[in-house]
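Report on the structure given below.
One protein chain omitted, others in place.
Moving on to subunit A:
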Amino acid sequence: MSRFEYAPAPESRAIVDIKSSYGLFINGQFTDATDGKPFKTVSPASEEVLAEVSEAGPADVDKAVRAARKAFEKVWGPMSGKDRAKYLFRIARLIQERSRELAVLESLDNGKPIRESRDVDIPLVAAHFFYYAGWADKLEYAGVGDDPQPWGVAGQVIPWNFPMLMLAWKIAPALAAGNTVVLKPAETTPLTALAFAEICQQADLPPGVVNIVTGAGRTGQALVEHPDVDKVAFTGSTEVGRAIAKSVAGTHKAVTLELGGKAANIVFEDAPIDQTIEGIVNGIFFNQGHVCCAGSRLLVQESVYDEVLARLKRRMGTLRVGDPLDKNTDIGAINSAAQLAKIRELSQIGEDEGAERWSPECELPANGYWFPPTVFTGVSQAHRIAREEIFGPVLSVLTFRTPQEAVEKANNTPFGLSAGIWTDKGSRILWMANQLRAGVVWANTFNRFDPTSPFGGYKESGYGREGGRHGLEAYLAH
C-alpha cells in the first residue's frame, strides 16, 4: 500500500522572544543572583542553547523568602479575597492572551510536541488560574472550616515534565488561599516560569507575592529547608520527596508531595478495542511518557492479548517522532541527556532480565535527545521495568485472567498515583475503582486533567491533592 508522507508543518518560533540571559524574579523585579553561577537551558530537540539562567544560592533564596514574607504580612494576607480573585482572573486572562507564545516556548524548552503544549498544557494552565481565582473569595465554602487561613509563605519545587502546568497547580491555589510563594522551576525547563514572572508584572501583582528562583537541586533544597517557609509543596521523584519529608520532620512546615507512579492500565476482554488502543497509546506515549501518572504497566486479559498487542504495534508504527514544533508530531524529544541515559539504562535492564523489546521502525533526528516508542512483552512482576518508574515512552505488558488477579497485580507496587480500566461493563469499572489503591482512576479514558478534579497519590506516590476543592486544603490552615 502506498503511503502519503506528511509535509513538515512547523509552528513559527517568531512568536517568542527569548532573552539571552535571565535573572531571578524576586520582589517583583528581575535581579542578578548574588551567590550562584549562571547555567544554560537548551532545546532538547536540537541541543541549541536557548538562554542563560541564574542559579539562586542560599542568599538569593533567603532574599526571595523575605520578599514573600513581607508581601504576605503587608499586602497579600490582609487583602480581601475579592481582590485576590481579581488578580488571579487577570493572570488567567493574560495567559489566555499569550497562550500561543507560551506553548511555543514550552515546546522549545521542554521538547514536548506543540500539539500538546498548545492544546493541553497551556489551556489547562489558564483554566487552573481561572478556577482558583473563583475560590479566592469563597474559601468559607471549601469545606475546611468556617474561617480557613493561609499558612504564609509557600516554598514550591516543580518538575520539568509539565513546567508551566505544574507552576499553575502550585501557584494558583496557593495565591487563592492567601499565601505568597517562592517557586523553583526545574533546572532544564525554567523559561515558561520566567515568562510567568513577566505576566505577574503585567497583571500588576504586588511585588513579593510570586517569586521565581531558578537553579538545580541545591536551590530547591535551600528553599525547602528555609526556616521561614511555612508550607512546602513538591512534585518530582519519590526519592527526593522522601528526602524532603525527612528534612521537614520536627519543623512547623506543612507538606504536600506529588511523586512517582507506575500505573496499571487494565484491559478487559469486553473493552471497546479501538478506544482502548488509543487510550493505551495516550497513556504511555503522551508527553514522551514523562508523566508521573503514565499508564506504564499494561495489564491485558489473556483472551484478548494477541489482538491488543497486534493492534497496539500497528498503531505505534504510525506515531510520528520528531521536531516538537511540528504540528504533526506525536512524540517529541526526551527532556535531557540525563533522562535519556536513564531510559536507555532501564530498557537495557529490561532486555537483560529477559523481557522482549519492540519498537516500530523509526527515524530519529541526528541532534538532540530521542527515544523511540517502545513496548516490552513477556514482563513479569519481578522485572525492574515493571516495578520502577522509567519516565519515558516505554510500556511493559503483563497479562491476567480474572478481575481479582488484575487487582492484585495492579496494586502490587509501592506507588499508587493512577490507574486505568477498560471495559464496557459499568459495574465492573466501579468495582475495580473500589479495589485499586490509586489516587486517580480513569475508566475508558486516560490522562485526563481538569482544574476541578483532585489529583494525587496513595502510598509512595505522595500525599495531598492538587486541583478541585481538595486542592485548596493543602494551602489552608484549618
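Here, a residue touches a chain if its C-beta (ideal position, glycine included) is under 8 Å from a C-beta of that chain, and two chains touch if they have at least 3 such contacts; residues count from 1.
The criterion applied here is as follows: contacts and distances are computed from a predicted model.
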Looking only at "Spermidine/putrescine transport system permease protein PotC", "Aldehyde dehydrogenase family protein", "Cytochrome bd-I ubiquinol oxidase subunit CydA" or "ABC transporter ATP-binding protein", the name UniProt gives the absent chain is "Aldehyde dehydrogenase family protein"
The listed residue (A:A56, A:A103, A:A133 or A:V229) that touches the chain absent from the view is A:A133
Please pick, from A:R13, A:K40, A:K82 or A:R448, the residue that touches the omitted chain in the full complex. A:K82
Extract the touching residues of subunit A with respect to the undisplayed chain. 82, 85-86, 89, 127, 130-131, 133-138, 141, 143, 403-404, 426-428, 430-431, 434, 451-452, 468-469
